[in-house]
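Scroll down for the structure; my scribbles are underneath it.
Note that one protein chain of the assembly has been removed; the remaining protein chains are unaltered in position.
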Amino acid sequence: KTDLVLGVVLEPPHLDPTAGAATAIGEIVYANVFEGLTRINAKGEVLPALAESWTISEDGKLYTFKLHKDVKFHDGTAFDAQDVKFSLDRARDEKSTNPQKPLFASIDTVEIVDPLTVKVTLKQPNGDFLYNMGWAAAVIVAPESADTNKEKPVGTGPFKVDNWAKGSQIVISKNPAYWGTPVALDKATFRIIPDPAAATAALLAGDVQAFPVFPSYEAVPQFQADPRFKVVIGTTEGETVLGMNNKKPPFDNLKVRQAIAHAIDRKTLIDGALFGLGTPIGSFFPPHHPAYIDLTGESAYDPALSKKLLAEAGHPDGFKTTLKLPPPVYARRGGEIIAAELREIGIEAEIIPVEWAQWLEQVFKGKDYDMTIVSHTEPNDLNIFARDNYYFNYDSPAFREVIKQIEATSDTTTRTGLYQQAQKILAADVPAAFLFQLPKTGIWDAKVEGLWENGPIPANDLTAVKWAE
Amino acid sequence: MNLLEISKLTLRIGAFEALKGIDLSVRTGEIRALVGESGSGKSMTALSIMKLLPGGARTEGQIRFDGKDLLAASEAEMCRLRGNEIGMVFQEPMTALNPVKTIGEQVAEGIRLHTGATRAVAEEQTRAILDRVGLPAEKFPLSRYPHELSGGQRQRVVIAIACALKPRLLIADEPTTALDVVLQKQILELLQSLVDEERMGLLLISHDLAVVADMAHSITVLRHGEVMDNGETTEILTEQTHPYTRQLAQASMHVPERTPHHLTQTTPDGPLLAIRNLSRTYPGSRKGLFGRDPDFRAVDDVTFDIKPGQSTALVGRSGCGKSTLARMVLALDRPTQGQIHFAGRRIDKLTQNDLRPVRRNMQVVFQDPYSSFNPRHQAERLISEPLYLLDRELSDTERRDRVHRALERVGIPRADKHKYPHEFSGGQRQRLAIARAIITEPKLIVADEPVSALDVSIRAQILDLFADLNDRLGIAYLFITHDLAVARAITDTVMVMSEGKIVERGETEEILRQPRSEAGRALVKASPDLHKALARRIGEQG
Amino acid sequence: MSAPTEWQANISKAFSNRSFVIGLTITALLALMAALSFVWTPYAVGSFDILGKLKPPSSAHWLGTDHFGRDILSMIMVGSRNSIAVALVSVIIGAGIGVPLGLWAAARGGLIDEALMRFNDLVFAFPALLSAVMITAVFGPGAVNAIIAIGIFNIPVFARVARGAALSLWPREYILAARASGKSSLLITIEHILPNMMNILVVQGTIQFSLGILAEAGLSYVGLGSQPPMPSWGRMLFEAQTMIGMAPHMALYPGLAIVITVLGLNLLGDGLRDVLDPKMRRERS
Partner (left out) sequence: MLNYVSKRILIGILTLLAASIVVFIVLEIVPGDPARLMLGMNATEDAVQALQQQMGLDQPLLIRYFSWIGGLLVGDFGKSYTYSVPVLNLITERIAVSLPLALISLFLSTIIAIPVGLFSASRRGTMTDSGTMAIAQVGVAIPNFWFALLLVYVFAVSLRLVPAGGFPGWNAGVWAGLKSLILPSIALGLPQAAILARVTRSALLDVLGEDYIRTARAKGLTRRKVLYRHALRNALIPVLTILGLQFAFLLAGTIIIENVFYLPGLGRLVFQAITQRDLIVVEGVVMLLVATVILVNLLVDLSYALVDPRLRGRS
């Protein structure tokens, strides 16, 4: 069997990862249709891709990429240094609509040495640069097809997009002219199934054979008990937090934030909202990362302490506030539980459900909120707490300093130390209450092999997927 | 053997006994009239024969048609009889025909059903019968729909349906009540000639003795579900042995006593109501993409006067514009042209507020005693409604006095003032309507067909009341009616209206005796008149 | 309103009408349940018991528990408040605005009438749910906005019914008589027209009420109705949807609650129509 039907929850608005942030785009095209200079594998490691190798200068500012030869785009045009320069310059351009523009911010110049060699000069050293070049937003596109990639994506990957029935499914098929190791599948269909109940039914009925990110936690035990299926609970980069508006009273008071953090029972929360499938976190860092330290004890569940802290902060009877919840089920269900737990210590949180567009407008951009629940799924995003004007309104010079050092360091052990220092600062300052790491619930036919177990980045890399005999 | 022989027919609907042991017979070729006041059970008798009674009705006794007991007959047997052997014509021509089928289809349906004729043959027969009832196919193609025919024409179609297969018995349940007198005459003549031609038996139902007096061979009088009187027409009408029959006959011929002094009385102020060149046009209905029917003049250049205390009748065929004229006089509708003067003042352009003093002096009585009152108000509140027109608020005692006086004048006990409309009989309601009209002591009452919905005996009482009020209070009337007997009874002068115009006017007696206009002659000729019928019968007998 | 004797007659007629009696009983029980939920429910609806989640019906939880371990019976009881409130208020809004509009159009005729009919067309032309989606997109989901969305749809319904009834009353002779008594359109409308169409309005009100319950459930089901912690039948169904395989009782009972409520109201409406609407009465005789 050489074809596979995969279920995905969200339909991508279009298929150009350099022009839209939707994870749904990456989940279809990353590594399958488009490739970057580097790529990130299932473990989150950086591997060579279109760049077969690279050298880094002593000062860490000059990267020289050696490109693969005989690579062709799906439309038959050849891939060379020209395309790399075009892609990177286009992403950095003033008029660029690249959703991850900050990834390219450190690039100073891009030069073509010869058709298979590119030199990239950075403004300052950046320990994450190679990793960044592995993101979906950094894939290499051809100037001829760049503008039409949204509809007719033309990449260098092992699959070509065949057909997109809007609202229903996207079909990709094997690219016979692929430069690298040929893939085992001839055809893969991504069927769009937003509804959890329908997803469950579709898997059970065999309409889809794999659901790499299954949308319903509650149905998981049912599949675990069924030998036809393999259930894989992996990790993601999604640190889920109860964000608080750090500049808005009463959340400007550390004691109030601490009180809230101590009022939340992470176990109940994970059991109730995720049916037990998440990992509790005590700071803003993924547990699977080598530099992770468990700080959940810092904000252990202790309602009595919460009440005491509240009283110390001048709110012995609690207060009224709001909790804006975006659509995902972890937020909506988690919000209900947290609101109930806050009620126990006297905080009356009115639940206001919002759509993503509203959330971005009101909470993220307008900072017009008291509390919110959201999962930060971008990898390596500890630095958001150091950003100016970020929606938490958290402002800690000490933390900024640590982040600055991390960015300028490439040495792993130094970085580990710095990461741990940063984690501790956050756990102490409680700019947000840290809840859990979002799980990746993958369910697929027991005979399917090679799908990613974890989600270091949003992708359904099908290059190694095949049916067992 | 009689064609139809009903004996001891009893009919119960629930606990209510609608018919109590009726005996009735119709011979072949005989026209039998079934007469009685409203609710006496006439229709129930007819429906019993057809076995088309409402659900829940139970019958006892015997109905023999041609020797066969219909009450024992199966539904299938009845279906074979209906329309084939027994035909029936209903009262309301406007609703008796299926609006979505052509008249041809509706007539042919029964023919095909009973004779099994082919479409072509049935169509041929349909043409013939429609031609016979006066709807020749050249002028009235079979493809016409009922709404494309007038009331009289529709009733002809209904008759054609009933007579298509030359039934041996025809039942006609008030076939003309909904039509004006001229049409009534035509339809009755049509029925008569059909019966004569085919030697059918006809059971002709009516509430009006005068209507059937001319035609029927024999009469059965029904009251409260019981037969009161029964016999040959001449005998019944001339001898009037049964008191109820006598009562009916007298009511039909009743003329209130009036002192006609008002007629000669002239007032220095001139007429009470003066109408000058009054017209009312209704926009024509739209036809097709470009055209529109020409505007329709419902009232056309009408001029007349009513003096104080004068009682004037406005007579004419249905649709000639009488009600339209009345509405304009009452300032409920605005004229397109012309002027209306009331008590020396021009009123057709006044605002609602300026109309108040006028309205106080001009009140109205309508035709339908059932819809003239808000069903949710008590009599006291209903009849005191026009007091709203008085310039000052009345005290409670004054108001009560006025109500009592008005009730007294129309002959309703004071105690009834707390009753609701549905607790009064039709005649009492019409008295209440009159009480409401006179409570402001107006100078003019416009009455639009105030007695045409009432049974003859009640009609006589109401006419007396009108005459009496005219005498005692000197109220002038504009009395709209299509019934010449009514006009004759209580008016001094009469105006004949035709197609929006007043074609003739003069003293009532004179005009009714010797109409000069064609419209007037047609009306007079067609009016049922018990006197004349009696005279004719007696003459025939020698 | 109505003549007392007429009332008595109607009441005795009503209680011999099967639809009316069954409908009234169901509706009364519903109202009772809603009222009771203010003072007592088997369990508090705000308290979670994650360990006891998704339990099938038992003697402890008659209708079982949901995914947070809440008692479904208690949720249904409290949810009935929400359904009743939303449906009732939107009927009041619809009737409060629609009826005067319809009466006005019928009394004035002409341009105003035409304008009202066009407004009706406009509102009717929007698929109801779609407008509700748009309204909640603007104002955010919530009970109040659900009320507005449903209420807006009730306006033309009541306007149309009121207009139709008033138009059939205006040519009545008692209205002509009142006009001949010099009363203004407004006064006639208040004294004669409105009281005489009360029956029709009551019947329509019942119908809209039951439609309102369905509409609220639909809106809550797509997440646009009232928000937690207030339980709502539609949202309970939405949440049950993903768990229908393991906890069908979660989908069953709230759905039944909706069906029984709507059924009761419809029966009540049917019964009322039989008793009050003269047209039907004539048809029966």
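Think of it as A, B and C in the order they're written, each chain with its own count starting at 1.
What we mean here is this: a contact is a pair of C-beta atoms (placed from the backbone, for glycine too) under 8 Å apart; a residue touches a chain by one contact, two chains touch by 3 or more.
None of the values given here were measured: they were computed from a predicted structure.
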Check: Which of these touches the unseen chain: A:197, A:244 or A:371?
Finding: A:197
Next item on the list: Just name the one of A:177, A:293, A:360 or A:428 that touches the chain not displayed here.
Entry: A:360
Checklist line | Sole contact to the chain not displayed, among C:194, C:237 or C:276 | finding: C:237
Note to self: With the missing chain put back, one of B:8, B:68 or B:147 would touch it. Which one?
What the structure shows: B:147
Notebook entry, point to check: Residue-wise, where is chain B in contact with the chain that is not depicted?
Noted result: 50, 52, 55, 75-76, 79-84, 87-88, 90, 92, 95-101, 106, 109-110, 113-114, 145, 147, 158, 161-162, 285-289
Notebook entry, point to check: Which positions on chain A touch the chain that was left off?
Noted result: 11, 13-14, 19-22, 94-102, 150-151, 165-169, 191-195, 197-198, 200-202, 204-205, 207, 327, 355-358, 360-362, 364-365, 376, 378
Next item on the list: Spell out the interface residues on chain C facing the chain that's missing from view.
Entry: 118, 121-122, 124-130, 133-135, 137-138, 210, 214, 217-218, 221-222, 237, 240-241, 244-245, 248, 251, 255, 258-263, 266-267, 270, 282-283
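We adopt the following convention: only the chains that are shown with their structure count from here on.
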Margin query: Suppose each chain is reduced to the average of its Cα coordinates; what separation in Å results between chain A and chain B?
Written below: 88
Next item on the list: Averaged over CA atoms, how far is the centre of chain B from the centre of chain C? Could you give it in whole Å?
Entry: 46
Notebook entry, point to check: So, what's the distance in Å between the C-alpha centres of chain C and chain A?
Noted result: 46
Notebook entry, point to check: Got the chain A residues that touch at least 2 other chains?
Noted result: none
Note to self: Where in chain B do residues touch two or more of the other chains?
What the structure shows: none
Next item on the list: Please name which positions on chain B make contact with chain C in the complex.
Entry: 54, 330, 332, 352, 355-356, 359, 362-364, 366-368, 371-376, 378, 385-386, 388-389, 420, 422-423, 433, 436
Margin query: So in the complex, the part of chain C that touches chain A is made up of which residues?
Written below: 46-48, 50-51, 53, 67-68, 137, 140-141, 223, 227-229, 241-246
Margin query: Can you tell me which positions in chain C touch chain B when the two form their complex?
Written below: 1-3, 5-6, 172-174, 176-184, 191-192, 195-196, 285
